[in-house]
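Please read the structure below before turning to the comments.
All protein chains but one are shown at their positions in the complex.
Chain naming follows the written order as A, B and C, and within any one chain the residues start at number 1.
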Amino acid sequence: MTLFVSLKEAIAENVFDGDVVALEGFTHLIPYAAGHEIIRQQRKDLTLVRMTPDLIYDQLIGMGCVKKMIFSWGGNPGVGSLRRFRDAYEKSWPHKLEIEEHSHAAMANAYEAGAAGLPCAVFRGYLGAGLAEVNPNIRFIECPFTGERLASVPSIRPDVSVIHAQKANRNGDVLIEGIVGVQKEAVLAAKRAIVTVEEIVDNFDDVHPNACVLPNWTLKAVVKVPGGAHPSYAKGYYERDNAFYKAWDPIASERETFQAWMQDNVLNQGPEAFAERVAFTPAKQ
Amino acid sequence: MTLFVSLKEAIAENVFDGDVVALEGFTHLIPYAAGHEIIRQQRKDLTLVRMTPDLIYDQLIGMGCVKKMIFSWGGNPGVGSLRRFRDAYEKSWPHKLEIEEHSHAAMANAYEAGAAGLPCAVFRGYLGAGLAEVNPNIRFIECPFTGERLASVPSIRPDVSVIHAQKANRNGDVLIEGIVGVQKEAVLAAKRAIVTVEEIVDNFDDVHPNACVLPNWTLKAVVKVPGGAHPSYAKGYYERDNAFYKAWDPIASERETFQAWMQDNVLNQGPEAFAERVAFTPAKQ
Amino acid sequence: MNYTPTEMMTVAAARAIRNDDVCFVGIGMPSAACNLARLTHAPDVTLIYESGTIGTKPDVLPLSIGDGELCDTAVTTVAVPEMFRYWLQGGRISVGFLGAAQLDKYGNLNTTVVGDDYDNPKVRLPGGGGAPEIATSCGEIFIVMKQSARGFVDNIDFMTSLGHGKTGTERESLGVKTKGPSRLTTDLCIMETDPATREFIVTSIHPGVTREQIIENTGWAIRFADQVVETPAPNETELSALRALNERTARAHAGQ
Partner (left out) sequence: MNYTPTEMMTVAAARAIRNDDVCFVGIGMPSAACNLARLTHAPDVTLIYESGTIGTKPDVLPLSIGDGELCDTAVTTVAVPEMFRYWLQGGRISVGFLGAAQLDKYGNLNTTVVGDDYDNPKVRLPGGGGAPEIATSCGEIFIVMKQSARGFVDNIDFMTSLGHGKTGTERESLGVKTKGPSRLTTDLCIMETDPATREFIVTSIHPGVTREQIIENTGWAIRFADQVVETPAPNETELSALRALNERTARAHAGQ
């Protein structure tokens, strides 16, 4: 079973310069450790896809890995802007950043269509919305029965999707529970999928039959990285580090403080650092 | 809370002559008790919708309740034909039956689109298939990005959907687990939804956060009918009565034996009879 | 009892929520108002956050749209595509809450860019998120926003989400069946949609606020209804529930 590899191998063998990459997670289970490894391996010209790009995309952008971002809400939740994203988009630092902007509904439908193997998603959306006028990837079709005008966007089919999950079993099947976001869709829509997990357990005998489980044959790499979602959280393991999200704003506000932080906390570290970061934020109950 | 009513009230207040009705269940959790109540209340001119119409639709058809059936596979699983369906369709007994026939993929997508509030479903389907030539509700559209020809069918929006589920809590939220079929979609696609359940429990505190739960405000009536899925099954309560499915074939093969069986087992009975029917087919484990 | 303008705004927003509403809740002020309603006069209100949590009853206000507490206390948690397809687009939400950087008198909102060139904005804002479809799929839209001439403008820079359009008639011409923005609660007053023109008009002024203050803090020529009432001040039940909620929230988030 070569599914279980190190994080270094997982990124080296699956994420390449120029790839379309989705590191998904809807507040919960954001794959920070994997994002940091991509930064350490200095990937370039990535097109990053995500509904809610947060600090990890801010970091990838600020470190020069990203050519384009496809997104629907790019902020620091409950705090404010993504400073590195804005610096790149507004001032081209460290270089120019292209964007393709959608609504949440469009992105969620586009992931769903990608997982479903369709070329496009069809939904009721963008009615009267300005994005439809500035984004050529928003088009409209007619319902062949009622004539209703429905929105369509291209499906999302990443070269590689990366997610963090609670656990894998020894076969490499992966369990996600709680706020599951669009992670299942991101994995099934992608050519290759990497999952970091909190722990590896013997089996899923005690897991609910309808829980969100990704069978091992849908994945390219499974890596145990305890704490790998910090400062996001992993239900059942540790809580969201809201204080860190607030602390990020001043760090990212200046290029120098950002670079110093990245040097100390990402470039000079490895995935094993994540376990310590969550040691004092235990899960509720 | 008027959500909890008797089965008689639930059907009387929600199922009317001429309605489009979906009694869904994919082998598992088929709402037999509710179907029998519809027969006892002598509903007429129903349009029945279901992916896999089985014995309960055979019974409704044979008792003259049905004007039209929309379906994708109409048989007795693992046994053979639906005798009453064939008698109605081929020989107009007890009266003429119209059909609208689809593939499973089309029906599943059409329920999904109904739940999603869309007028139509879009999928890759019916390529080279004969149904596309005989069913005017199968059309094709072009992907506005790739030009690929995709199939489209009208969404399913029943007047009323009826399902059987494992349990409700005291608030009337309903839990379905195991093979969940298209039941969630059928309920959310319908104007009105009725659920029969095996039991009512205090709360769902021990239920998995991502289990299939229908909030009480999506439902019109919740009725406790233990055994209400027999001869189908309810995971965790009782197994499928495969012997009954086999026994149905000779019962349904003649109009007289069918009518006698319906008299004894449906018209002269009430929902309370179902508990006895499953008393000797306990669930595994 | 003393209270702040923000408390008045939150309480006034909360009062509009009915016990049988199904609310699509955004982070910040809408979340505070919805939970205050739930903790006071609307105990059975269904709160839905776009992270997939349905019927959630958080003990503290979430910092993000997907805090763990939202899932832990929900009736069920669904995947995000399902949330947008079955629950929002499916027409199951009676009230959507929205805020913005800019709004105009028709309740059109901008959370995308400041500056009128989308490709070269003065300020790049986080973006619309769920707003474009929330604005058209929910039964009606309640807006909660601190009032200022900078935010309440004659012409928004970008039409992130449709209110009543540029002339008040766009919903109808686009075939949108839902009501759109019907109520705007600020720290100064309550505005409601004029059924004739579809523009927001002031129907209730918070205690101690003057018409002049409202005019000064509105970038368009604001109209007042024929009958303008005074918003009842927050009562003790409301205030103590709100303050307790805020205290619990501050304690919980500081602890991390």
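In this text, a contact is a pair of C-beta atoms (placed from the backbone, for glycine too) under 8 Å apart; a residue touches a chain by one contact, two chains touch by 3 or more.
As the structure is a prediction and not an experimental result, all values here were calculated from the model.
Colleague: Omitted chain: which shown chains does it touch?
Modeller: The chain that is not shown touches these displayed chains: A, B.
Colleague: Among B:Leu131, B:Ile200 or B:Ala273, single out the residue that touches the unshown chain.
Modeller: B:Leu131
Colleague: Out of B:Ser6, B:Asn137 or B:Asn242, point to the residue that touches the absent chain in the complete complex.
Modeller: Once the missing chain is taken into account, the touching residue is B:Asn242.
Colleague: Of the residues A:Ser6, A:Gln41, A:Thr218 or A:Ser253, which one touches the chain left out of the display?
Modeller: In the complete complex, the chain left out is touched by residue A:Thr218.
Colleague: With the full complex in mind, choose from A:Ala115, A:Ala129, A:Cys143 or A:Val223 the residue touching the hidden chain.
Modeller: A:Ala115
Colleague: List every residue of chain A that touches the chain not included in the displayed model.
Modeller: 112, 115-118, 173, 184-185, 188, 204, 209-213, 215, 217-218
Colleague: Just the residue numbers, please: which parts of chain B touch the chain that's not shown?
Modeller: 26-28, 51-52, 71-75, 77-79, 81-82, 85-86, 89-90, 101, 103-105, 108-109, 111-112, 123-131, 134, 148-149, 178-182, 184-185, 212, 233, 235, 239-243, 245, 281, 283-285
Heads up, the rule we're going with is that only the chains that are shown with their structure count from here on.
Colleague: Could you work out how far the Cα centre of chain A sits from that of chain C, in whole Å?
Modeller: Distance between chain centres, rounded to whole Å: 28 Å.
Colleague: Cα centroid separation between chain B and chain C, in whole Å?
Modeller: A distance of 40 Å separates the two centres.
Colleague: Touching at least two other chains at once: which residues of chain C meet that condition?
Modeller: In chain C, the residues touching two or more other chains are 71-72, 77, 79, 85, 89, 137.
Colleague: Using the touch definition from the top, which residues of chain A touch two or more other chains?
Modeller: In chain A, the residues touching two or more other chains are 123-124, 148, 178, 180, 212, 235.
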